[in-house]
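With one protein chain removed, the remaining protein chains of the complex are shown where they sit.
And then chain A:
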Amino acid sequence: MSRPVQAQRLEGLDKNVWVEFVKLAATYPTVNLGQGFPDFSPPDFVKEAFVKAVSGENAMLHQYTRVFGHPALVTILARFFGKLLGQDIDPLTNVMVTVGAYEALFCCFQALVDSGDEVIIIEPYFDCYEPMVKMAGGTPVFIPLRPKTPAPGKLMSSGDWQLDPAELASKFTRRTKAIVLNSPNNPLGKVFSKKEMEIIADLCVKHDVLCFSDEVYEWLVYDGKKHIRIASLPGMWDRTITIGSAGKTFSATGWKVGWMFGPDHLVKHLRTVHQNCVYHCPTAAQEAVAQGFQREFEHYGKPESYFVQLPQELQQKRDRLVQSLLAVGMKPIIPEGTYFLIADLSDFKAEVPNLPDCEEPYDSRFIKWMIKNKGLAAIPVSAFYSTAQKRNFDHLIRFCFVKEEATLKAAEDILQQWKLKKTGP
């Protein structure tokens, strides 16, 4: 073929941090604090629900279900989130189930972003937002969260990273179609406050911009913080698609069940994309997730609720990892939410030379060295930044702490050994 065989929409989209680093972590023996997935089991009640669904008498759970979402699942999602938002949510027109939150994001961009549209992305961002905007022909417009110096004696928190309101306002133009909001934020762990959300909401309303709100870590908030759903703010329901994930909610990332809800006049376009892209989602896992949500609906707010227990457990793991990192001289940024933690490499930078002419960001090279030499995997934070900003944030690495005790202990040991080796006998 004289011209490239592949479509132009794929231009520049071939690199992917996960494909690269997941492969590496699998190739070398590592304590894996890289990719975001639990190394412990989903809770028994969802596992049991899944086993029941696949081995029960109802063989039809192995066949196609409703295209836009298994009835039992969309019904409970509508009820559950309707209550949380104080909004009437119709299971058939306001909710759609997708193959993970990833597909929900894909549907948002394909359905609503056209060539010439601008989409505001807050940095650092979950890396897929940028290529998805580009694949839809849109133009990503970036705005960074800017770190403020914490109060003396206090550790830096994800809450110290903030948007400059004037700078944000300047990013909204005639061409702005949507803003992508991710709270709690991956990789930083920031939980946007109500005030911060109101600033974003006001601009959305003023400029009539849509909001794609990625809330997959909605249950993972610490220190008594509250997760605010931007769709519940005045004027926002009509312009927001809210995205959730069973993978993060029930610690079952391999099930790839996600969902979104929003006003019918927007969701209908996402339905069109979905029916032309995957059409159905697998049935049995949807049934199991429905059972999971039913159980959580009944236990909402109670101590035995998984949505109460998981963040409690993870907060302890967070604190433990923070201590481990402080003890060896890596500077952690305390996340208010999610199961990720960013640490500044600081003293450890001596291990890997800085090569100013090298195209590959420093943190990426550092982690590759760390995987091969220390058997510890993490993810380079520069992967979550636009090309223009990668160099400014290439001294940070992201750790995932949704891991069992043994894994966190093993990581701690590696870090301790490392420090000893550096400081010498």
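One rule holds in what follows: a residue touches a chain if its C-beta (ideal position, glycine included) is under 8 Å from a C-beta of that chain, and two chains touch if they have at least 3 such contacts; residues count from 1.
In this text, contacts and distances are computed from a predicted model.
Chemist: What protein name does the UniProt record of the undisplayed chain give, "Kynurenine--oxoglutarate transaminase 3", "Isobutyryl-CoA dehydrogenase, mitochondrial", "tRNA pseudouridine(55) synthase" or "Sorting nexin-1"?
Modeler: So the chain that does not appear here would be "Kynurenine--oxoglutarate transaminase 3", according to UniProt.
Chemist: Quick one: which of A:Phe106, A:Tyr306 or A:Phe366 touches the chain that's been left out?
Modeler: Going through A:Phe106, A:Tyr306 or A:Phe366 one by one, A:Phe106 is the residue touching the chain not shown.
Chemist: Which residue, A:Thr30, A:Thr65 or A:Asn186, contacts the hidden chain when the whole complex is considered?
Modeler: Of these options, the touching residue for the absent chain is A:Thr65.
Chemist: Given that one chain is not shown, which residue among A:Phe37, A:Phe80 or A:Phe307 touches it?
Modeler: Once the missing chain is taken into account, the touching residue is A:Phe37.
Chemist: Any idea which of A:Met96, A:Val209 or A:Ile342 touches the chain not displayed?
Modeler: Residue touching the absent chain, from the options given: A:Val209.
Chemist: Spell out, residue by residue, where the missing chain touches chain A.
Modeler: So the residues of chain A touching the missing chain come out as 1, 5-10, 13-14, 16, 18-19, 22, 26, 35, 37-42, 47, 50-51, 54-55, 59-67, 99-100, 102-103, 106, 110-115, 128, 131-132, 135-136, 177, 208-210, 239, 247, 251-256, 265-266, 268-269, 271-273, 275-285.
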